[in-house]
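So that we are looking at the same thing, I have put the structure below in structure tokens.
Only one protein chain is missing; all other protein chains are in place.
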Amino acid sequence: MDEFLLAAAGVIVLTVAVGLARILRGPDDVDRLMAVQLLGAGGIAALLLTAYATRVPGVDDVALGLALLAAFAAMAFLNHLDASEGESE
Amino acid sequence: MTPSVLAGLVGAALVGLGLYGLISNPHPLRKLLAFNLVGSGVFLVFGIVARRGAAAGFAFDPVPQAMVITGIVVAFAASALAVALILRLAAASGKVTLDPRAWTKPGEGGQ
Amino acid sequence: MSVLAALDLGLALLVVGVAAWTVSARNLFAAVVGYVAYGLLLALVWVRLYAPDVALTEAAVGGGVTGVLLVTAGKRLDALASAEIGAPPGRGLKIFAGALAALVAGALAWVVLTLPSTPPSLAPAAAEAASGPGAGLGNPITAVLISYRSFDTMLEKVVLILAVLGVWSVGADAAWGRAPAPLRKPEPDGAMILLAQVLAPVGLLIGLHIFWVGADAPGGAFQGGALLAAMGMVAMMARLMAPPRIDSRKLRLALVAGPAVFLVVGVAGLMLAGHLFAYPQNFAKPLILFIEAFMVVSIAVALPMLVSGPPDGGAK
Partner (left out) sequence: MSDLFSLVAICAGVFFFFAGTVGLLRFPDSLTRLHALSKADNLGLGLVVLGLIPRADTPLAALKLVVVWALALVSGASTAQLIGRALRRGRK
């Protein structure tokens, strides 16, 4: 069963890595943002799967932190995207 | 190849990539980003020492890990200070560059 | 364990690939997006190295907060009207930089491959610290941070305060004492406000939980504090909260609380337990949690202030 969990994690990492090609290609910043979101979800899934297979302690808290931070990063990028209007310092 | 050796090699590659970016990118914020890459590479190399030093009944050596944690926070503090200086420089001079040639031309540099 | 080895290799390639993208991306925003993705991936690598504490700190501070710092800085830089960017370097410099980088990376890789097989380690000493003065701490990282290397940790907090002072002092003279510019100027969208209203309280709870379990499990003051800082910035980005004035007494008290309490307890240890930063045997664990609680406050306040930048406004 552990082998299966690891294999699933591997497939997800691979899939998401291919999705990162979207970051490279763009063409818009929005697409890059979406690729990072996909990476966030996939990374958390792979983290949980690996952690349950290798029994590293305390990884559920790391997963919680990553889930928070993925949302935080997405919010910061959106803040950049739609706040460019009316910005003057 | 054990995971720790692999991670150490990744760290070495990151230091190289960051160094290249630090020298070749003209944008100061990009330089800062590259510098952070160097930093995390160094942390990774440092961290595998932690993984290898599995002594005293730990799965890892907690001393380097604790130092990496403080190091990450200090690196962030330094980055924030650098950002403040870059912004101030740009506001004072209207130039977003660290290139010394840009400063030899006549123009107000700083206040 | 060949599946695991393949997973490790894939992850390693991915990290290096995203780092390369960060260096070579055409614009700043794309590079920062790459950098945040890189921070998330690096956290996975740290988990594989059995360092969940480092993974959390790296993801929170290295990836998330640094990413926001750079995005905000890029936006402010764009707003400075006549900003001109220096010319890209010539081919000669690029070749030189590439050669230098390859040399350094190669040398480091050689060092990594030829490390002695039984490395010298401070782990026994740290184990002693974990079972001695830091008695009852199940998480050796916390024991090292607060007990074995307590002086480092205290000074590291001082560095954080110095950085905040440095950032503040870069502001214009006339702006001294005012609040930093908000992370966002226009009114945010309803969806963003909702997201912040859900995220911030849940994140607060998770941050406190990670701080609290830090004595015995992965987690602790740095990790919890960094998450709380991120949630503070979430509230600032949705304009639920404005950056405070930098002459606010509360703000300054919160900034110095961590190192001050640490120092006071440390000096008290000199009198009660014999040497600086020694904790009396029976009170070690509650004392350490007490110090950590104030450090969480200091970190959670210092990081958003560092991102917010110098005070804004005043006469032109």
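For this structure, a couple of remarks:
Order of writing sets the chain letters: A, B and C. Residues in each chain are counted from 1.
Keep this in mind: a contact is a pair of C-beta atoms (placed from the backbone, for glycine too) under 8 Å apart; a residue touches a chain by one contact, two chains touch by 3 or more.
What you are looking at is a predicted structure, and each value in this text was computed from that prediction instead of being measured.
In terms of the touch definition stated at the top, the absent chain reaches A, C within the entire complex. Annotation for subunit C: contacts to the undisplayed chain at residues 189, 191-192, 194-195, 198-199, 202, 206. Although one chain is not displayed, subunit A still touches it through residues 1, 4-5, 8, 11-12, 15-16, 18-19, 21-22, 28-31, 33-35, 37-38, 40-42, 44-45, 48-49, 52, 60-61, 63-64, 67-68, 70-71, 74-75, 78, 81-82, 84-85.
Note that only the chains that are shown with their structure count from here on.
Viewed as a contact network, the protein chains form an open path, each link joining two chains that touch. Of all chains, B has its CA centroid at the greatest distance from the CA centroid of subunit A. The distance from the centre of subunit A to the centre of subunit C, each centre being the mean of the chain's C-alpha atoms, comes to 19 Å.
Centre-to-centre separation of subunit B and subunit C, using mean CA positions: 13 Å. Those residues of subunit A in touch with two or more other chains do not exist in this structure.
Subunit B has no residue in contact with two or more other chains. Subunit B makes touch with subunit C in their complex at residues 1, 3-21, 23-27, 29-30, 32-34, 36-37, 40-41, 43-45, 47-63, 65-70, 72-81, 83-88, 90-91, 94-99, 102. Across the interface of their complex, subunit B is touched by residues 5, 8-9, 12, 15-16, 19-20, 22-24, 28, 31-32, 35, 38, 42, 45-46, 48-51, 53-54, 57-58, 61-62, 65-66, 69-70, 73-74, 76-77, 80-89, 93-94, 96-98, 100-102, 104-106, 108-109, 111-113, 115, 119-127, 130, 140-141, 143-145, 148-149, 152-153, 156, 159-160, 162-163, 166-167, 170-171, 222-223, 226, 299, 302-303, 306-307, 309-310 of subunit C.
Interface of subunit A with subunit C (complex): residues 3, 6-7, 9-10, 13-14, 17, 20, 23-24, 26, 29, 32-33, 35-36, 39-40, 43, 46-47, 50-51, 53-54, 56-59, 61-62, 64-66, 68-73, 75-80, 82-89.
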